[in-house]
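The complex is shown incomplete by one protein chain, all other protein chains being positioned as in the whole.
Chain IDs A and B follow the sequence of writing; residue 1 opens each chain.
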Amino acid sequence: MNAQEELNTTEVVRGSLKRRYAREKRFRLFGLAAITASLTFLAVLLITITARGLPAFKQTFIQLEVTLDSKTLGVGENPDTNELRRANYNGAIKKSLTTLFPDVKKRKDKKALYKLVSKGGQYDLQKRVMADPSLVGETLKVWLPVGDDTNSYIQGNIDSSLPEKKRRFKDNQILWVDQLTEDKQIQRRFNSTFFERGDSREPEMAGIKGSLFGSMLTLMVTLLLSFPVAVATAIYLEEFAPKNRWTDLIEVNINNLAAVPSIVFGLLGLAIFINFFNLPRSAPIVGGLVLSLMTLPTIIISARAALKSVPPSIRDAALGVGASKLQVVFHHVLPLAMPGILTGTIIGMAQALGETAPLLMIGMVAFIVDVPTSLTDPATVLPVQIYQWADLPEKGFVEKTSAAIMVLLAFLIVMNAAAVYLRRKFERKW
Amino acid sequence: MLLLIIFVLTSVAYVVGRSRAATLRKNGEQLHSLPRYYGYMTAICTAVPALLLLALWSASEPTFLKHSTVKTLPAEVQSLPQGQLDLVLNDIKNIATGGITQTADDPVREASANHYNDRKNTSQLLKSFFVLVASVLGALYGLRKIGVQTRARIFVERAMMTVLIACSCIAIFTTVGIVLSVLFESLRFFNKVPFTEFAFGLHWSPQTSIRADQVGSSGSFGAVPIFAGTLLISAIAMLVAVPFGLMSAIYLAEYASSNVRAWAKPLLEILAGIPTVVYGFFAALTVAPLVRDIFEGVGFEDVASESALAAGLVMGIMIIPFVSSLSDDVITAVPQAMRDGSLGLGATKSETIKRVVIPAALPGIVGAILLAVSRAIGETMIVVMAAGLAANLTINPLEAVTTVTVQIVTLLTGDQAFDSPKTLVAFALGLMLFVTTLILNVIALVVVRKYREQYE
Partner (left out) sequence: MNEEVNPLPSLEQDQTSEQTIEEIVASLGDTVGQPRVDDPKMSVSNVDVFYGKKQAIFGVDLDIANNEVVSMIGPSGCGKSTLLRCLNRMNDTIPICRVSGELTLDGEDIYSKDTDPVLLRARVGMVFQKPNPFPKSIYENVAYGPRLHGLNRNKADLDDIVVNSLKKAGIYNEVKNRLDESGTSLSGGQQQRLCIARTIACSPEVILMDEPCSALDPIATAKIEELIDELRENYAIAIVTHSMQQAARVSQRTAYFHLGKLVEVGDTDTIFTNPRHELTENYITGRFG
């Protein structure tokens, strides 16, 4: 009976093997496919954004011969600063364009011609003249940024084979630009505007300096507030706290806060910091406060892990030579745990840097041109700037958005790399 | 400025305290602690009361100034609704600081501004005075305490402990703050609009209520379409995230060589580290048009350009690494003995995984999925940028739907009069969001914790 059964087992199993191995293979493939799909998506995301954003790091300039006579500028003989600020630089630019293309007579055509140069061009001129008032009356050769559509055309984003009505860039404009290109009066250069200016309604004049500064101020507040508080909390919970209901409650609280949607923190900021404490809206200080509440749990959790990984033998050794518990923690345990805590802090800061939603709630979403210089100035931050630009229809802003994303990601990569480096360098096996 | 003075005073207090203690010690007294600690003690006595006073004063100053300024205004201005009154006050503040104002010069406001400036200056003066006095008194008290009987180290350590405990309570205060801020405003909302209408109403159009000429007829606040939209998008996201995340975790934990693991895990984590605003941009600009083109190509009509599908897909991808890293932890926590037992009976690897490892890890995986759901519900930027505003009650993923977070953002950004139902309802939505995610999180945390304890 037994021998028969044995035979039976072998045969039954052998019969089903093929099917079972096919299933095994399929399952494994599913796993591989899942990972590959996720990583492919990552690649697609990064590539699309880079492809879109790269052109924004270059800007097209047009060379014009601008005559800055006081009549065109509408200023007196010896203009003071105020007069110079209000002078009609736009007129000078227009005049130089019409001298360049004297055949353009019709009003509509002239308008099209003026569009070649960015509206921001006049600010460049203004800046130069105000720095050197003796330029009034002179004729200068200047490089001015071109308008959004011209820029698109030069980048090859406008299909000139389409019928004229269907494109924003008209035939005569193409003619002018082609001629200028031939005369080497059009050039692509590194786009320093993007890093040197604040927001603007004109894509070619919009920059991220304002939002970068806003991000820095906000992060500074976040770091200054959350780091000490988180470390103190972690030390208390890990080293001193008695195991009771209250500390249990704190723990559950921290773990839960780590999973509360960020927008809820925004509501908290709006209701408490702005409406109750009357702190200014749109200010980095409020943003920093909100973000520090948000990053606290992240830092606390990693700081606790770092403290926990310091072996008890070190505490015992220090206690053994008569140090008080607090001294042990601050002189021996904390320094050893510091790399781990810093790693967690950097990761928390990276999270805060990319956070958008709560900042929308506290009004950091306004259109702000100026670069913030203090904690109470109205400001915006990089991710919010991205959000704002993403909504704008101009082609130039799509590029700018992608470029701003690239800058943001670059910061995040640097921060995370630093965290990984720290972790590797100080990884210790006790 | 004031802070600087306090800082200097504190430093001086430290030095004096220390040297005093050192002198005592040199004179042969048996001090309890090192002189350093007497320095710290004096410094604490100097700084803490002064800083507390400063904080209290600064916190109450604006409120006090506001009240006193409002009193100087004519009665009809005083009786304006809160929102407009705030505008007037802002104006006055602007005049006072010499900024630009919209309103032409108005003698009443000028006067108020002068009053405001007056009061402010007095307050500043008084503040500086009292704070400095507090600081100096503290320093003197600290110095007098230096002596043989005082155990300075204990004092300093007590103070440190107090700081530590206070810091760890901030987590609790934050939660309390969240609850209070959303609850309070929500209650005000439910005073104006009955809860039943909010929870069961099928029609959502809060915008109608902002027009001033319609004061009586508030908009309709039936939130069901919003909840449904949130669920729809979250469901789509979970349909993407759970299979992909789980299978990735299984592959990484059970099949991948350590080399592949060392590469794939950090790469997946990059996916988790990308800010959601970037996903939102990508969803709106690339995925949504793609989804529309594909489905219209297949023959569907009326595919919304802001379809729930696009937002859900991208959100799902964002959550994949979240699910996979949590499940990975959970799966690797299943003891090897379980696998050996199954393999030893002649199971293939996939059979072992499907029949033993996953069932054993199930509580942990469920916990991970609950956390992921809570994440999907609370996710904001992707839906704000890629999902619509239209509150359609539908389960068709090709239509546009709206979510709780989208509505909160749209209702609270831009101009707002703070007591209109339109803004208050955002807090009611926030309350719902908070409560839902709280429940999900707590269940998940408890489940995962139990699971961990099971395998030590």
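Methods note: a residue touches a chain if its C-beta (ideal position, glycine included) is under 8 Å from a C-beta of that chain, and two chains touch if they have at least 3 such contacts.
Predicted model only: the values in this text are computed from it and were never measured.
Asker: For the chain left out of this view, which of B:L343, B:V366 or B:A390 touches it?
Answerer: B:L343
Asker: Which residue among B:V356, B:I369, B:I408 or B:A428 touches the omitted chain?
Answerer: Selected residue, touching the omitted chain: B:V356.
Asker: Tell me which stretches of subunit A touch the chain missing from the display.
Answerer: Touch set of subunit A with respect to the missing chain: 2, 5-6, 8-10, 12-14, 16-17, 20.
Asker: Provide the residue numbers of subunit B that touch the chain removed from this figure.
Answerer: 257, 335, 337-348, 351, 355-356, 359-360
To be clear about the criterion, only the chains that are shown with their structure count from here on.
Asker: Just give me the whole-number Å value for how far the CA centre of subunit A lies from that of subunit B.
Answerer: 20
Asker: Tell me, which parts of subunit B touch subunit A in their complex?
Answerer: Listed in rising order, the residues are 59, 62-63, 66, 153, 157, 160-161, 163-165, 167-172, 174-175, 177-178, 180-182, 184-185, 243-248, 250-252, 254-255, 264, 266-268, 270-271, 273-282, 284-286, 317, 320-321, 324, 346, 348-351, 353-354, 371, 374-375, 377-381, 384-385, 405, 408-409, 412-413, 418, 426-427, 430, 433-434, 437-438, 441-442, 444-445.
Asker: Any idea which subunit A residues touch subunit B in the complex?
Answerer: These residues of subunit A touch subunit B: 13, 20-21, 23-24, 27-28, 30-35, 37-39, 41-42, 45, 48-49, 228-230, 232-233, 235-237, 240-241, 249-250, 252-257, 259-265, 267-268, 270-272, 275, 277-278, 293, 296-297, 300, 324, 326, 350, 353-357, 360-361, 363, 365, 383-384, 386-387, 390-391, 398, 401-402, 405, 408-409, 412, 416, 420.
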